[in-house]
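Note that this complex is displayed minus one protein chain, with the remaining chains in position.
Moving on to subunit A:
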Amino acid sequence: MSMSRQPMASRHALPVKQLLLTLLAWSVAFVIFFPILWMVLTGFKTETAAIADPSFIFSPTLESYQAVQARSGYARFAINSVAVAFGSTLLALLIAIPSAYAMAFLPTKRTKGTLLWMLSTKMLPPVGVLVPIYLIFRDVGLLDTRTGLILVYTLMNLPIVVWMLYTFFKDMPKDILEAGRMDGASTFQEVWYLLLPLTLPGIASTGLLSVILSWNEAFWSLNLTSSKAAPLTAYIASFSSPEGLFWAKLSAASTMAIAPILILGWMTQKQMVRGLTFGAVK
């Protein structure tokens, strides 16, 4: 009897444990997502309701969205964001793929040092180089241009992109590339026909990360643009104020600013997860 009851008990315990774990996972996810949810809800409130005691019950209005749209053209900022985020990602990938290939498959004794040095450039606070970059941009006419912002974002994301690609390429069995070489493939063909298709999930997740980082970047976009090339980060900043209550409008503007990247992330989450766990189990 006792022998037959024990498995029964553990069979029952498993769903309870699973249920608790699922509940915990949902709770953690809810806590993480709550600020975004609250921002979205506040965007549908009036300014008076936004400053009232926090409540989930209110009459939704599009007042703030209309006001935000009437005050500044969202489309202009959104187009700049898309152009700059995707432009810089493309450029970063173009530079990083050959670099990571060289480092992963043709390493020298300085490769590790080079990789670390690249990463160390991320340790410098950006404000430290603001004035020199501002002066260079002024002299070459890159202030308030998308080209200027693409260049800065490319440089900003390049270390991370190279590192990630290097890790993905390192995990790729060298034998496959060698087999290609035996069949007479050139370096370009080796990369184009073998390396890229086989590491595509990794490249896709690297690209997505770069797009997200560029999309959310605020320091350079606020400092190097004024009106023509200003992306959505500048758009949000225009609704923040230390003297005046614009919480509903700020929330509406923020919701509109994050919506495209949120949808993109949602649509590509499979690739993201696949890419990030790529090579985790060999």
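Rule of thumb we're sticking to: contacts are C-beta pairs under 8 Å (C-beta built on N, C-alpha and C of every residue); 3 or more make two chains touch, one makes a residue touch a chain; residues count from 1.
Basically, contacts and distances are computed from a predicted model.
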The complex's invisible chain, by UniProt name, from "Sugar ABC transporter substrate-binding protein", "Acyl-CoA dehydrogenase", "NADH-quinone oxidoreductase subunit J" or "histidine kinase": "Sugar ABC transporter substrate-binding protein"
Among A:44, A:65, A:168 or A:246, residue touching the chain not depicted: A:246
Of A:24, A:37, A:52 or A:176, the residue in touch with the unshown chain: A:52
Absent chain, residues of subunit A that touch it: 47-48, 51-53, 71-72, 130-131, 134-135, 138, 143-144, 222-223, 226-227, 230, 234, 237-246
